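All protein chains but one are shown at their positions in the complex.
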Amino acid sequence: MNYPKALSKIYIKLANSKDSGKVATYIPELGKVQPEKFGVHLSTLDNQSFGIGDSNENFSIQSIAKVFALTLAYKIKGEKLWRRVGVEPSGKPFNSLIQLEYDKGIPRNPLINAGAIVICDILQSQLKNPLEALLSFVRARSGNQNINYSQRIAASEKTVGNKNLALINLMKSFGNIENPIDDVMDFYYKLCSIEMNCTELSRTFLYLANYGIDPFSEEKILSKSKSKRINAVMQLCGLYDEAGEFSFRVGLPGKSGVGGGIVAVYPNNYCIAVWSPRLNKKGNSLKGVKFLEKFTTETRSSIF
Amino acid sequence: MNYPKALSKIYIKLANSKDSGKVATYIPELGKVQPEKFGVHLSTLDNQSFGIGDSNENFSIQSIAKVFALTLAYKIKGEKLWRRVGVEPSGKPFNSLIQLEYDKGIPRNPLINAGAIVICDILQSQLKNPLEALLSFVRARSGNQNINYSQRIAASEKTVGNKNLALINLMKSFGNIENPIDDVMDFYYKLCSIEMNCTELSRTFLYLANYGIDPFSEEKILSKSKSKRINAVMQLCGLYDEAGEFSFRVGLPGKSGVGGGIVAVYPNNYCIAVWSPRLNKKGNSLKGVKFLEKFTTETRSSIF
Amino acid sequence: MNYPKALSKIYIKLANSKDSGKVATYIPELGKVQPEKFGVHLSTLDNQSFGIGDSNENFSIQSIAKVFALTLAYKIKGEKLWRRVGVEPSGKPFNSLIQLEYDKGIPRNPLINAGAIVICDILQSQLKNPLEALLSFVRARSGNQNINYSQRIAASEKTVGNKNLALINLMKSFGNIENPIDDVMDFYYKLCSIEMNCTELSRTFLYLANYGIDPFSEEKILSKSKSKRINAVMQLCGLYDEAGEFSFRVGLPGKSGVGGGIVAVYPNNYCIAVWSPRLNKKGNSLKGVKFLEKFTTETRSSIF
Partner (left out) sequence: MNYPKALSKIYIKLANSKDSGKVATYIPELGKVQPEKFGVHLSTLDNQSFGIGDSNENFSIQSIAKVFALTLAYKIKGEKLWRRVGVEPSGKPFNSLIQLEYDKGIPRNPLINAGAIVICDILQSQLKNPLEALLSFVRARSGNQNINYSQRIAASEKTVGNKNLALINLMKSFGNIENPIDDVMDFYYKLCSIEMNCTELSRTFLYLANYGIDPFSEEKILSKSKSKRINAVMQLCGLYDEAGEFSFRVGLPGKSGVGGGIVAVYPNNYCIAVWSPRLNKKGNSLKGVKFLEKFTTETRSSIF
């Protein structure tokens, strides 16, 4: 139960272990990261905070940012949100396009690319400046007013974004995209290119451990029910096609990004952020998943 | 927080509400149930027990029994079990066969039909009399030595079992079935035809709320880790293609059957079993899901 | 065997029959056609020419133009063409995207949308002005220097072109598109918007009945072998998911368009073009298919 002790012990063990994972290179700029980076930060609701390794170094949070976009959209639209995106796990990657055809343009959930693109479209329709709103939200939660996206990464993602263009065009053909495709994709790539460190990430996610209330500002971000529901969506859909394995081994709701970050939420207790850029075959940080498995086992943190 | 009060209040409200669900009729014998039946039973780890309505009437537990078969197989084979079946949610129903082809005969998880059939095959290989072992297990947990399967229902299921025969034959063509098809299917249909009431079901599942220990006999059924992992699998895969919706609305691991039963597990707290035969479009008890949503909201029971 | 007699007899019969087909309206401008239009023209290799009904009225030839683009690309690239597009029938419409994913961006054949888009990309890379080359080709074959595409239709198609954008983006993500997407799609929509009448169409296709030689100019368009191969591709892939039915009932290679035109080729004998805008459920001219079935039966024209 001694969090800092468990954290250091496991960190040291893994820091010295071999890692067969591969850095994501399909986005050229992402491939330039130093593969050996490894950082962890834990923030608890009783105001404790422990970091180790590269926990204060910025990285590209990628899909982790989809949770922030979902939070804003859910806050604005309420349960009507689910008319345009589902809450079911997505299954095999080969399903992405056939599923969209079968379900007439409604993505399975808001954490796969197609779903996050719909969320971006919704924010685009509802907010004057959705990017600014999103960045304000992250800055307020993390306490760092300088958080921003990387223009370099956003531009790099755009150059290889044809699969995403296929998804958004298919959804538009079914009427599930309201705004010009370029605008939505522009916002989407900036969202995915936000750069943060583990300390900030673990702190930012605390509202989801605290039933919708930011524990620092005591601002109510979401109702208790909505906050739990986002955790449920993360539990079932947060790690691509490895959601089952992650639930099974880690036992907490979480969200990963191809930049090598993973955040996990232990409701009523803590948030933890890990960063290690080498990915397993499912696209999740190999060392990150291992760390979380060992840490939750050692500290007996599990929702099950 | 007052469990019995919440339970009665919600029961009465729902008992008098209209129910647009439809009793499963594809298995002829199942269609003979009285559609208005409605029972609930809650068993807590601190030894409380509350039932209401038709909670002492037997019904066909159907797929709920897959959790018992999984428990036995996991106990015997340990983590090697997962070489023959996955732990990922299954996605759309139209995937069942294409997914098996794509994954070369390895089902996505042990709670879909294909996966439960593999579990039956494993028990068939490992045990002299797998059905007897299974029934003994259920009788010991529930405290009722008379629990049995219905020959009438098992026979009725067999007559309409061509889709399951398609699944098992496809898996056998990939080498993932060891025993004669007739033997495995025979066991599978008997498993699904076990008859229990809500009182017995809620009591039987308590080992999963109690980290693997039967709270009555104090027998260790599973290690703490294995027990949590079964909860994780139920959370992600227990309600067919409605697992996301159930997680979202109910917030507990659960398992449903087409007989209209649903069991939900609140770790470290309680198990609850509901029975109402009218099903929603995804094949889960319509009133059962509603009841659990209201009950967990009212009593603030949620893992998230 | 008397072509004109059979042609008039069947035309009159069908002209007076009810037609339950529906004009294509998904392209707004296409929906403005008069649904009762009905024309037929037959051109034989021994220089006979018979037209009836609206055979001299222009219509949007749509996918029929894909055969002309294929002819030019095959002439230029030879058998290397087939590295970028297949020659197999495409099966169910729901396959379009999953098939492209499975085959890593290589479309099944050059007559489905994805395949024709690849052909346009190839012509874009090989020719300075592919549209001009294409129009010159059609003008030379048909003998009408005024043939052109409709800017109105091309623009209208673009407004509803998201499904095609999904296809081209998916192919580009696999590296099977060389040119800017906008350029390729621009050419593609102009190609599909060419306007011709039945007389011109039946005359233009004669090189495919004549083993690659334009019978008027005696110019060699394609080698004998290539000409036969295009007929083979039309036979297997020319009528979307109705190719089997068309082979079965009509027995000649053919190509249809959603504008309601169909051209059929009887090698060593004739070409025939039919136009009637009401479509059957598979997207082919309902009266057109009926006319060709009756005409080929009556005149004993069949390759089988």
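Worth a mention:
Labels A, B and C are assigned to the chains in the order they are written; within every chain, residues are numbered from 1.
Basically, a residue touches a chain if its C-beta (ideal position, glycine included) is under 8 Å from a C-beta of that chain, and two chains touch if they have at least 3 such contacts.
Quick caveat: nothing in here was measured; it's all calculated off a predicted structure.
The undisplayed chain touches these shown chains across the complete complex, B, C. Here the missing chain is touched by one residue of C:G53, C:G86, C:P130 or C:G283, and it is C:G86.
The residue touching the chain not shown here, chosen from C:Q62, C:Q124, C:S142 or C:Q235, is C:Q235. Annotation: of C:S49, C:Q151, C:S217 or C:S302, C:S302 touches the absent chain (contact as defined above). Within subunit C, the residues in touch with the undisplayed chain are 86-92, 94-95, 99, 102, 108-109, 225, 227-229, 231-233, 235-237, 241-245, 247-248, 251, 253, 267, 297, 302-304.
In the full complex, subunit B contacts the hidden chain through residues 94, 97-98, 101-102, 160, 162-163, 165-167, 169-170, 172-173.
Everything that follows uses one rule, which is that only the chains that are shown with their structure count from here on.
Centroid distances built from C-alpha atoms place C farthest away from subunit B. If you average the CA atoms of subunit B and of subunit C, the two centres end up 55 Å from each other. Shared interface positions of subunit B, defined as residues touching 2 or more other chains, are absent.
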